[in-house]
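Got a structure for you, questions after.
Of the protein chains in this complex, one is absent; all others appear in place.
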Amino acid sequence: MYTSITDKEKKEMLGVIGAASVEELFADIPESIAMKGSLDLPGSLSEMELEAHVGALGSMNRQVAGFIGAGAYDHYIPAAVDQLSGRSEFYTSYTPYQAEVSQGTLIAIFEYQTLVARLTGMDIANASLYDGATAVAESVLMSMRANGRKKVVVSGALHPNYRSVMKTYSWASDRLYHEVPHRAGVTDADLLRESIDDSVACVVVQNPNFFGSLEDIEAIAAAAHSAGAHCIVCVAEPLSLGILKNPGEMGADIVCGEGQGFGNPVGFGGPMLGMLAARKEFMRRIPGRLVGRTLDADGKTAYVLTLQAREQHIRRDRATSNICTNQGLCALRAVIYLCIVGNRLRELARLNHARASYLRRRLLDVGFRKMSDAPYFNEFTVAHERAVSIRKGLLEQGFSFGLPLGDYYPGMEDSLLVCVTEKNTVEQIDLLVSKIQDLVRG
Amino acid sequence: MYTSITDKEKKEMLGVIGAASVEELFADIPESIAMKGSLDLPGSLSEMELEAHVGALGSMNRQVAGFIGAGAYDHYIPAAVDQLSGRSEFYTSYTPYQAEVSQGTLIAIFEYQTLVARLTGMDIANASLYDGATAVAESVLMSMRANGRKKVVVSGALHPNYRSVMKTYSWASDRLYHEVPHRAGVTDADLLRESIDDSVACVVVQNPNFFGSLEDIEAIAAAAHSAGAHCIVCVAEPLSLGILKNPGEMGADIVCGEGQGFGNPVGFGGPMLGMLAARKEFMRRIPGRLVGRTLDADGKTAYVLTLQAREQHIRRDRATSNICTNQGLCALRAVIYLCIVGNRLRELARLNHARASYLRRRLLDVGFRKMSDAPYFNEFTVAHERAVSIRKGLLEQGFSFGLPLGDYYPGMEDSLLVCVTEKNTVEQIDLLVSKIQDLVRG
Amino acid sequence: MDVIFKHSEPGKNRYQIPEPGADDYDPIPGKYLSDASPLPDVTEVEVVRHFTNLSGMNYGVDNGMYPLGSCTMKYNPKINERIASIPSFAGIHPMADPEAVQGCLKVLHELAAYLGEITGMVFSLNPAAGSHGELSGAMVVKKYFQDMGQARHVVLVPDTAHGTNPASAAMCGFTVKEVPSNSDGDVDVEKLKEMLDGDVAAMVLTSPNTLGLFDRNLREIADMLHRNGSLFYGDGANLNAIVGKARMAEMGFDIMHINLHKTFSTPHGGGGPGAGPLGVMEALAKYLPVPIVAQGKDGYYLDYDRPDTIGRIHSFYGNFLIALRAYAYIRSLGPGGVRNIAETAVLNANYLLASLKGLYHLPVERRCMHEFVLSDRDMPNGVTTNDISKRILDYGFYSPTVYFPLHIEGAIMIEPTETETKDSLDAFIRVMAEIRREAYEEPEKVKNAPQTTPVKRVDPVIAARRPVLVWEG
Partner (left out) sequence: MDVIFKHSEPGKNRYQIPEPGADDYDPIPGKYLSDASPLPDVTEVEVVRHFTNLSGMNYGVDNGMYPLGSCTMKYNPKINERIASIPSFAGIHPMADPEAVQGCLKVLHELAAYLGEITGMVFSLNPAAGSHGELSGAMVVKKYFQDMGQARHVVLVPDTAHGTNPASAAMCGFTVKEVPSNSDGDVDVEKLKEMLDGDVAAMVLTSPNTLGLFDRNLREIADMLHRNGSLFYGDGANLNAIVGKARMAEMGFDIMHINLHKTFSTPHGGGGPGAGPLGVMEALAKYLPVPIVAQGKDGYYLDYDRPDTIGRIHSFYGNFLIALRAYAYIRSLGPGGVRNIAETAVLNANYLLASLKGLYHLPVERRCMHEFVLSDRDMPNGVTTNDISKRILDYGFYSPTVYFPLHIEGAIMIEPTETETKDSLDAFIRVMAEIRREAYEEPEKVKNAPQTTPVKRVDPVIAARRPVLVWEG
């Protein structure tokens, strides 16, 4: 228990309150509602019993050599990220309402906004959203608020989970959702162009896309713009921004996606880090918190939450979003990560690509088929008629090899989406390939 | 690398210095001495390679269910201890020379001194020494400085490593060392009394002693005092202070020993925490740092290193000790631990004893012989003719069962010094015993 | 303090990236690549000092009392942080095979069951925060009426409601109508009656409400809604007051969310992440967002085969590591400890209320639950709630929530939580008394506050007038 009021203190306090018992303080809860018995929960555990118990649960999970990305990227986290984000002034505070004692959070978020804007090639970025999927959904709603249109055209090579979430949000907000299939792992540009007309608010495309392939963003943006629609680029693997031309340069109006890969653990999928950046015309329509620069009473630079008129606690049902609690600590981790790795991010990105490509070549050597010749970053799709059984064999040997795509794309039961990060050493890759060879042969 | 001077900056700096190159700054090192080639060290590792490399070294160690104490006690460490002692203002600072920006360390150490003094029943305590062994050695030297005598009488039931260190120190400082053997695991009171005369500065006895048994400190102290000698009590398992009568009450003049068990990991034997407490007449003779209370320029309470005239940086060759860097962070961990566990330390101590006793009973049931009937805390000595092979069998099954005493006490090859802490659950103990049963039978 | 970018200088950063070790690869064609370098070039020690010193400009629960009403800023046990960093949880990939993630699935499954026991509802842990829970709850309402073939467009929200309540409803296309409160701080049942018609899909109510009061007409309201065919949504942000004392289901709610970061003590992270599990009565369970963690004969699995679901609402399965902390918290407390949360939270709040009500105006004269609302109505010399909140900072406390709920002018919403000691409550009372004295005798001290904080009073107007949202060198 984390309370401390002693019996003596309780008596004193009840005296001040003028109540005979703590029960009396609950008098407004009608008899009919008040709980009679005790909750049926397991008994309390001491700290060390709890740690042992949870440790045992953890060991029900299997830690394996992972070659899966698909929206959650297992990058190495420098120790400084843990140490600094673990400072309790950061993680035990809340939304920086009282700016005077929250400059730490405010400056960090201002820096985060700056870095996200720079990396995406946008003018502004918000202080975070929940995750990649909701960031896409919020981007679409923002676009629609801006141009008053109601239809979104979505690439079929957008992460299937993101598409699911967007469908949910579209249905709920009475918007129209239209999906353009991919062709051999790349958004079908012709079909896309055909689906865009002046009822379309925006086009959403992921880059690198779900299959790992790089899209022709310039062409897609041009198609969107020609119909007055916005081009929304979703980035699920933020490390790709370290090496690829940024979406802004390629014509994106809004860039959104997943920032987890920057200094946050995969954590069974949460907490993640929803990133949202946009051109400056969206400044007053963007959802979520924004930190801005200002002055204090002495005229010194200071930072503060700003443009709050967009937000629910002021604008209520006409807010740009309902979001309140966001993923601040994940954004803090991301900004620390980006400062530690700093301008070496390119080198890290190059490493990821090189090793991914190395594995892909080896896989083609041992009989896998490639899905396409499109360039890719650290993830790619390959197929093998015995993909399922190979995967199973590998799992037993401690390798989590690729995501089977059959659940997401009927007909692609033989395909695997494979990811390689800097955590996968060349030795590990070679070992994987030799095991695959054994399984292919055996 | 953790440096950051860029080439441009280097040039600028050399300009200010008026040197043509960095090499020039090393001009005072004669050619004949200056290193020509490069050091023959392994190449540099990136952070993630380093972590993987060290992780692999770690996995060359075997983590087992441990039943060994013998001067290092594997107690559970509450998460708050790690979190708070991991605040870098504490661990990246040094000896609090500049009191105005070191009140954090100073107050914590003042609290540590207070708690050590209270737990041991002494008037004062210092800010820490290296470990239990050197704390004993320093205690003896302090006693000798106080009464001008040159001989120490040491119980044979003092930790063998501590006795070795004391022998080293005695030899080096030209003091006389006399050892009194134990009888059935307890200091031989008669022999002890006989060895004490007015050449003896002090008697050193450990409680609970190395075999785990409780000594009759009152009798030993009386014997020492009757010859004008000091009684020094060494405590290797500090948790015992949570339940046992404190050494001060039983007549000790100086209490020293090992504080690791309070919130510090066993860490392959270091860093440990040398504790030293004494009656107030030793105040100006005690070695090591002392923190005292004072006032600041505004008359507010503040804390500062005090009685520095005792120390080497002032008194040099006439200092009370040569110690400079101590084990401050370990002391900080101890004080945090003692605040978190707080007055529940007794309950924790009781738990340790109960489980140890439970195991001892089970062992006697399955054929082990007890060494004595003396009461014990969480450690005890038992013997079995097949002790060595049983231990070996258990190690293969992941149990580190007791310390074999043959190396320390010739003739005790069959004896094991067994320790039980709160980390050893009853289920684990039962499992151990059943495995022992199998081994005894098999 | 300077932003980190000011330290950037080409060549400073020495962070080492391993060699790829693989030179046999397909290069990415140049047209896809950029060579801009948008990231700072700084050295590790600068980063460490920057963020260490930034943290010194922040105030968290670990620094002292944080009586931010409605936010339940209680102590976050350190063991839960240790647990959430265990690699066998933090390192588990969400797309890994089910047989490799049984530990994670078990935690989610059990936690959902505990929340069910505590509230009487069935839970999905997908929502990433309270308002995400509200949003998915609003979707459940929408789906329910779609299935019923009823076109209902209105969601009722009391004037006391948190801003996320109307915002979440609006995101689902509902028209939001405001229900007034009566002078006792309860919903005005007469007015409510007038507003109820066939277009009302649901009403949202926080229980206890944002005045910290348990609505005495709650069951009556529930019955009215149900008779009208409407659903009753319970905002569980204030569950801290009633956990172990009463169940939301028995109060008549059909749908609710819980803010795990409040009642179940996961840290607020400087703004997040939290988690907002969505609970519904059994009959609505089929609408819950997918996936749901289910238990089959081969172990736990993620169940997507739920044809009536509103669909997916999160990239994966919600904020798992937050759920893990909440799980650990509940396991550490046990049933007695959980009930003790509410009892002590309510005791602490009433003690503060009783001690402060003579000093500041109390708009609704009632005992409270876990929090209460004062106002600046009676302050002399033009001293405002904002002034008071800034002056509190000078005394080393965080400030209460201010200007919410909106219908109380100059609201000061105080929630001590159960983890505050009597010592700190007493210290807070002394500070509030002193500020009142200052307001009368030395009002400038209050109006010019804060003076002892890392920066002086911050001007929000300048920020909004010509917004600077990114550093531009």
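We just call them A, B and C in the order they show up, numbering each chain from 1.
What we mean here is this: a residue touches a chain if its C-beta (ideal position, glycine included) is under 8 Å from a C-beta of that chain, and two chains touch if they have at least 3 such contacts.
All values derive from a computational prediction rather than experimental measurement.
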> Given the contact definition stated above, which residue among C:Thr43, C:Thr164 or C:Asn319 touches the chain not shown here?
Replying inline: C:Thr43
>> Of the residues B:Gly58, B:Pro410 or B:Gly442, I need the one that contacts the missing chain.
In response: B:Gly58
> In the whole complex, what residues of subunit A lie against the chain that is missing from view?
Replying inline: 1-4, 6-9, 44-49, 78-80, 82-83, 88-89
> At which residues does subunit C meet the chain that is not included here?
Replying inline: 7, 9, 12, 16, 43-46, 48-49, 52-53, 56, 61-64, 75, 77-78, 332, 419-421, 423
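What we mean here is this: only the chains that are shown with their structure count from here on.
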>> When contacts are scored as defined above, which chain pair ends up with more C-beta pairs, A-C or B-C?
In response: A-C
>> So the centre of each chain is just the mean of its C-alpha atoms; given that, what is the distance between subunit A and subunit B in Å?
In response: 47
> How big is the gap, in whole Å, between where the Cα atoms of subunit A centre and where those of subunit C centre?
Replying inline: 20
> How many angstrom between the C-alpha centroids of subunit C and subunit B?
Replying inline: 46
> Hey, what residues on subunit B touch two or more of the other chains?
Replying inline: 47-48, 78-79, 83, 88
>> Two or more other chains touching the same residue: where does that happen in subunit C?
In response: 13, 15-18, 42, 44, 48, 52, 77, 79, 81-82
